[in-house]
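Before I ask anything, let me first share the structure, which is written out below as structure tokens.
All protein chains of the complex are present and in place, except for one that has been dropped.
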Amino acid sequence: MAKRIEVKGLDIYYDKFLAVQGVSMTIEPRSVTALIGPSGCGKSTFLRTLNRMHELVPNARVEGKVLMDNEDLYGANVDPVNVRRHIGMVFQRPNPFPTMSIYDNVVAGVRLNSKRMKRADLDALVERSLRSANLWEEVKDRLNRPGSGLSGGQQQRLCIARAIAVQPDVLLMDEPCSALDPISTQAIEDLMLELKEQYTIVIVTHNMQQAARVSDVTGFFNLRAVGEPGGLVEIDETTKIFSTPSNQATEDYISGRFG
Amino acid sequence: MSTPPTNPATGPAESLDTDRLPAHEDPGPQTVTLAAVPLTRGSLPRHAARLVLLGAVGLGAALFAAGLGATWGAVLAAVAYTVVIYLWSRSVEGTRRAFDRFVTAVVSSAFLVALVPLASVVWTVVDRGLARFDTEFFSYSMRGVVGEGGGVNHAIFGTLIITALAALISVPVGMLTAIYLVEYGRGALARAITFFVDVMTGIPSIVAGLFAYALFELFYGPGVRMGFMGSVALSILMIPIVVRSTEEMLKLVPNELREASYALAVPKWRTIVKVVLPTAIAGIATGVTLAIARVIGETAPLLITVGITTSDNFDPFDGRMATLSVFSFSQYATPGIPREAYFDRAWSAALLLILIVMVLNLGARLISRLFAPKTRG
Partner (left out) sequence: MPSTTEKTPRRGTVQRPGDRVFAGASTGAGITILAILAGVAAFLVIEAWPALWASDEEMPDGEGLVLYVWPLLFGTLISATFALLIATPFAVAIALFISHYAPRRVAVTLGYLIDLLAAVPSIIFGLWGAAELAPLTVEPTQWLADNLGFIPLFEGPASATGRTMLVASMVLAVMILPITTAVVREAFLQTPRLHEEASLALGATRWEMIRMAVLPFGRSAIIGGAMLGLGRALGETMAVAIVLSGSAGVTFNIIGSGNPSSIAANIALRFPESSGLDINVLIASGLVLFAVTLFVNMGARAVINRRRDFSGAN
């Protein structure tokens, strides 16, 4: 299931504007990789290139390679739609479909491909996904209620359940806790630690404590200077980044001297 | 609940699966199919859509050349494109992507089809209207004209006078109402006004005409016709448009501007007059221009309140007046001999009307572009 992602010399453009330059990294399967850095340094932009959501912005494009188990995601004949099927995403703010029930939200992705699934299979999938998202006990009695009636934290876990229901290989999380209270955040962080047993998880976060708590590997993004493109400064095991980073900028950021 | 962070890639995923998953352990067919989605799939060559489109257009042109009507040629070309791209994509890319392309083709052709009436209307009016677009047409009235000749000079002035009066009534009422709704309005009265302005936008124009007639009949007796009645009827149609557009524009004025003005101890009414209105004035002027464009071509209410006449009458408070729209209608609906002369005049009046409306529309765009406040960025 979980797959390794290798990024090689990735440049990300908005039209002619080079937003992120020269990112290379390897994201190991069954681990949590956190991306930290000051605002506007291109973390989220980079994350969205991993499942080709970036190109939804008109004239946005990338150069370089993103390999998932040695298959180039940007190769010829690669269908971005299928890429997203393999690489799920959880967004900054919870976004369950307001017109769908909790149940329908979970199976929304599955319904796209296999049109005729047995009701029992669907039921099983919903329960499995919601259990994996630690939400089953809270919602099992109201699966047919709208997803928008849940609390923010529950909605975000519903979105995680929706993302893992299609059984992706990789899960991208774009600041998944920034709109949540501390208790909901705790629940999501616990969940991440469980999910990494099955998935490759990449999380963008503003919260350095969160990165330290949940991630195995941390990458630090930064702008070289104002007006310059952002880029990856260093990436290493989280314990090393937070104790003895090899780059001065990383140390400054970690110790709160800027950002 | 939470597992401590372990070294990546060592977690015994298999055993954990069985721990956590519920009773339905059987992975089921869906698991297999989903996991088996390949990254790559067959896809059509990059210019496939364009090529098929070109072929379809070629086919349509060939059919047209072979004597089939232009309409049928276009329809068959569109159908051919849709079918070919769907089948081709289905065989290479699968049903989902094929259906996506199918919808794209349908939605795009629907848009093109909708442009056909617009193009046809403009073409027809220009083509037929040019027949009488001469100096006589603009400088003469229809006084004493039977058959050929004559013009719409009297109707042009009638239209301008009646529309101007309507604007004179509607703009102050509409703008003040919008100011009330945005700056003062609260509670039941504001809600009622908002609601009834919405309702008013839906009043059929003929009903507005009937209202004006009913109102004036009480004072002037049955059979009354005068230009001012038409202005009143048009105002009913115009006021809600002015209110809506002004309201939208006033709401766009940032609240910080108002607060800055209040903080300088400027009273509320002066804040509105000196700060809020000037900021929004370009948008309001655009809205008013569009409202005028909307009512200047109205026919039905004028037909029953102003009527039609062949001579000059520039006094809106005395008797029938001619207007372009009613002129066009009456020439078309009750032609004399030779009929062509009457039809030509009807089309030429229609062309003049459409020109006026288009100029007003373009003018409105120009106003909003030229005089928009710099803050819009």
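To keep things simple, chains are lettered A and B as they appear, and every chain counts its residues starting from 1.
To be clear about the criterion, contacts are C-beta pairs under 8 Å (C-beta built on N, C-alpha and C of every residue); 3 or more make two chains touch, one makes a residue touch a chain.
Bear in mind the structure is a predicted one, so any value in this text is a computation, not a measurement.
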Residue touching the undisplayed chain, where the options are B:I239, B:I284 or B:A341: B:I239
Contact residue for the chain not shown (choose from A:G64, A:G88 or A:P245): A:G88
Touch with the omitted chain, as defined above, among B:V103, B:V146, B:A164 or B:L366: B:V103
Absent-chain interface as seen on chain A, which is shown: 51, 53, 56, 58, 81-85, 88-89, 91, 93, 95-100, 108-109, 112-113, 146, 148, 159, 162-163, 166
Those residues of chain B which, in the complete complex, touch the missing chain: 37, 71, 96-97, 99-100, 103-104, 106-108, 110-111, 113-115, 117-118, 120-121, 124-125, 128, 172-177, 179-186, 189-190, 192-193, 195-208, 210-211, 213-215, 217-218, 222-223, 236, 239-240, 243, 250-251, 253-255, 258-259, 262, 267-270, 272-273, 293-294, 296-300, 303-304, 307, 325, 328-329, 332-333, 346-347, 350, 353-354, 357-358, 361
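By definition in this document, only the chains that are shown with their structure count from here on.
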Length of the line joining the C-alpha centres of chain A and chain B, rounded to whole Å: 43
Chain A partner contacts - residues on chain B that touch it in the complex: 1-13, 16-17, 20-22, 24, 28-31, 33-35, 37-43, 96-97
Sites on chain A touched by chain B in the complex: 1-2, 28-32, 68, 71, 73, 75, 77-79, 81-83, 85-86, 110, 112-114, 117, 120-121, 124-125, 127-128, 131-132, 134, 166-167, 189-190, 193-194, 196-198, 214-217, 238
